[in-house]
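Before we start, here is the structure in question, set down as structure tokens.
All protein chains but one are shown in place.
Here the chain labels run A and B in written order, and each chain numbers its own residues starting at 1.
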Amino acid sequence: MSKLHVSTTVNGDTVEYLCDPRETLLDCLRDKLNLTGAKEGCGTGDCGACSVTVDGRLVCSCLMLGVEAEGKQIETVEGIADGDILHPLQKKMIEYAALQCGICTPGVLVAAKSLLEKNPNPTEEETRYWLAGNLCRCTGYDKIIRAVMDTAAEMREAS
Amino acid sequence: MALDDRKSDFTFVGTRPNRPDGLDKVTGRAKFGADISAPGMLHGAILRSPHAHARIVKIDTSKAEAHKDVKAVVTRADFSDKVEFKPGLSGEFWNVLENVMASDKALYDGHAVAAVAATSALAARDALKLIEVEYEVLPHVTDVDKAMAPDAPIIREGAADYSVPEGMHPNVVRYHESGHGDVDAGFAEADLVIEDSFATEATHQGYIEPHACMGSLGSDGKGELWCTTQGHWIAQKTCAALLGIETSQLRVTASEIGGGFGGKTTVFIEPVALALSRKANRPVKIVMSRSEVFRATGPTASASMDIKIGMKKDGTITAAQGIFRLQGGAFPGAPGDMTAMCAFAPYNLTNVRQVGYDVMSNRPKQAAYRAPGAPMGAFAVESVLDELCNQLGLDPVDVRLKNAAHEGTKASYGPTYERIGLVETLEAAKAHPHYSAPLKPGQGRGISCGFWFNHGGETSVSLALSEDGSAQVMVGTPDIGGSRASMALMAAEVLGIPYENIRVTVADTATLGYNDVSHGSRVTYASGLATIKAARHAVEQLCARAAASWGIPADAVKWENGCAVPSGPNAGDFDPRPLADITAHMGATGGPISGHFEATPEGAGVSFGTHIVDAEVDPETGKTSITRYTVIQDAGKAIHPTYVEGQYQGGAAQGIGWALNEEYIYGDDGRLQNSIFLDYRIPVASDLPMIDTVIVEVPNPGHPFGVRGVGETGIVPPLAAIANAVSNAAGVRMKQLPMSPPRILAALKDNG
Partner (left out) sequence: MVDVHLWSGLRSLTGGQQVVAVEAKTTGDLLRELVRAHPQLQAPIDAGVSIAIDGRVIATGLTEPIPEGSEVFLMQRLRGG
């Protein structure tokens, strides 16, 4: 099968790749652009480890084809920090020990950032339902929820 | 080690610094199993049996081999023929090989039968369709009780070991019986005897990272393997045996690991990648799909259990008996013995008898899952205890306190306990506000205790000091839950230098001596003990250098707050020499200063926990909500308390999944029906409440700082505690897990 040329923007950089029409956006990010921060935990959109935003919308990159990224703005975990300055969510995740193995962390961060952009003052219930698409098997979510809510509080104070 | 020798005042231990790998993990930089590539790399894919039980008549790989994108195809013939079949677990290499690649029979749905390496992942997947396998389908069995019945299909003759009594079905491969006293006499003394049967389904460890590896093996017998694993030395040893190469010629590097919980203590795809690489003469990467993970890797055992317990009106247990039948897939290894030995371990019993069976069926080879075997037994035993308390009108914590094991108690599995912390966890439960909080209508509360042995295991640690006074520590136990932070804290405590000045690395198999797997809750205990001793070894040399510079004997110098100081007024009057002052000149004063420790620490110290759970059952839908959860567990000494809490919370969450939702569902055809996360539902954030924790610290006499492992015990009480809460809320005893909405509705209906 011949490959298709895709031109897109990832974390603000213009990038191009050739992909098989069957390859997912996740495959393309990981295998063609070497952006291995997004993880494949299931390949069926159930675990959220591959979460990215496409034109500002939170999606599972394993459920989107690489060719569909043409002309879009993609944001991944690699783009969350501003140079050497970590995003408040990243700092709080470390501070709260909201990760044990860390495999779900990239997806949780992308999803939580997306939540706080839409709702700067989420309740615990809203936070839990927003992150219900991001499976974590290590933490029982307790410390993740606390980290996200504390980040929200801190960002509200700062703004 | 005498209790008095143990350190009890700490500078670094017990603090909560940020983990050293935090930045890498929040920026996407950390390299997990699938995050690797190499020049010339091929992609592997594995063909799996669609049948639960079938004779492999013929495999024709010629069409696949002829395809231009395919560079190698392997079947069982490409692995070592020197690995011997032996009964029970003594032939474990053979069992692993047979699981990695089927020989004469496919033994379960998903069993590997052939593999290809091709130029892309898509090409490899496509090429699998070109392999033709002729199967002769055989009768199958997936249920533990049916697998023991006289007419059950035989999975493999000759797999039973010495322990199995005569007359049992060949699928029963190991038997365990232990206990003490006279249970019949004990039951006769009881005011109330309850006898009941319980069942649990197989669950998967459910780590979010699928198995992934990249292997490279040349015709010179030298190889490299990168993989996500709980133990790269066991991967090295097993792959070498399965491929017929020398162990030391294979270097294995452990990637960052995306969860294991016992499921990554063995190999699945690693020997296949190496076999493909040897044939293609190029590196081969294999990454499992989620469906492959469910179908072909480690679920836990399913269980069928009969419990009988007698109690006096005052709550004294007079006798206890348990029969535990565990199904562990198509190979020996189901931990029926562990279930039996752990089930009654929290209690001081005069009369106890426990029997465990290890039974084979046409399911994937069970793998360890967090305190393997213990949660099922606790579910059955603690359910009967709860029912006894209900019927005799007794408080469940008081009854457990009355019967609790303590130092000097003869354990149900034989020996006399050393200092243990069960009573302390029960007292903390009784005093906790959760235990006295009022319940709303429709809610129920459940209590359960849990026990796990913990493990030591072979351990090597090496520590090297740098000229600038910083230290690097090489450990061999993959870091699953923040253990690098704990190791750095323990090294800082001994060396007296800041936590931040220590870098801990998980070394590969070529740069450190042998290490047992990160399992058995052993990492903070055993690698921690080894880190402390390696640091003390370096301190001895630091003291010797200072002594030499002062012209006094080495034993006249002691180490205090990161400095060498004279040990007393008679030793002389010298200014303290900080670590960095000594290391700055180490090259010229005797050479590099390093410390190391190699041993098999044998003092892991058993551990206990008590959980309190509130559950609410919706009688319309049968759905259960966990409204409040408290974990109380003895950690011995919490090195990094936040990560100890994390272990408690994670164990509870996994237990909630096991109790309420998770199960392997097989169709009549013997095929797994729910091999994706949509259908195999692990707890999500909106399913759970916050999980409160109480860290009890009853020091372990076998560790310099008092550490007991904490990783596994936390999953032992939840199944029972939740079942007790649900049963009390629903007004009907739940005897089968998971307590999914249809099961609860059926139980409510049967109860009228």
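The definition used in the following text is that a residue touches a chain if its C-beta (ideal position, glycine included) is under 8 Å from a C-beta of that chain, and two chains touch if they have at least 3 such contacts.
Here the structure is a predicted model, which is why all the values come from computation and not from measurement.
Over the full complex, note down every shown chain the hidden chain is touching.
B
Which one touches the absent chain: B:Thr142, B:Ser216, B:Thr265 or B:Gln321?
Per the contact definition at the top, the residue touching the missing chain is B:Thr265.
Among B:Tyr417, B:Tyr514 or B:Phe574, single out the residue that touches the unshown chain.
B:Tyr417
Which of B:Gly322, B:Pro335 or B:Pro699 touches the chain that is not shown?
Reading the full complex, the residue touching the unseen chain is B:Pro335.
For a quick check of understanding: of B:Phe12, B:Phe294, B:Tyr347 or B:Tyr369, which residue touches the chain that isn't displayed?
Going through B:Phe12, B:Phe294, B:Tyr347 or B:Tyr369 one by one, B:Tyr369 is the residue touching the chain not shown.
Return the single residue from B:Met101, B:Ile502 or B:Ala604 that touches the missing chain.
Per the contact definition at the top, the residue touching the missing chain is B:Ala604.
Name every residue on chain B in touch with the hidden partner chain.
Counting over the whole complex, chain B touches the hidden chain at residues 88-90, 161-163, 165, 174-179, 261-262, 265, 335, 337-338, 341, 353, 367-372, 411, 413-418, 453-458, 517, 519-522, 600, 602-604, 606, 702, 712.
By our rule, only the chains that are shown with their structure count from here on.
Indicate the whole-number Å distance between the mean C-alpha point of chain A and the mean C-alpha point of chain B.
Chain centres of chain A and chain B, defined by C-alpha means, are spaced 29 Å apart.
If we count contacts the way the header does, which residues on chain B are in touch with chain A in the complex?
16, 18-19, 21-23, 25-32, 34-35, 37, 120-122, 205-210, 256-261, 287, 289-290, 480-482, 642-643, 645-647, 649-650, 652-654, 676-678, 682-688, 690-691
Okay, in this complex, where on chain A does chain B touch?
20, 22-23, 27, 30-31, 35-44, 46-47, 49, 76-78, 80-81, 86, 90, 93-97, 99-106, 109, 125, 127-129, 131-146
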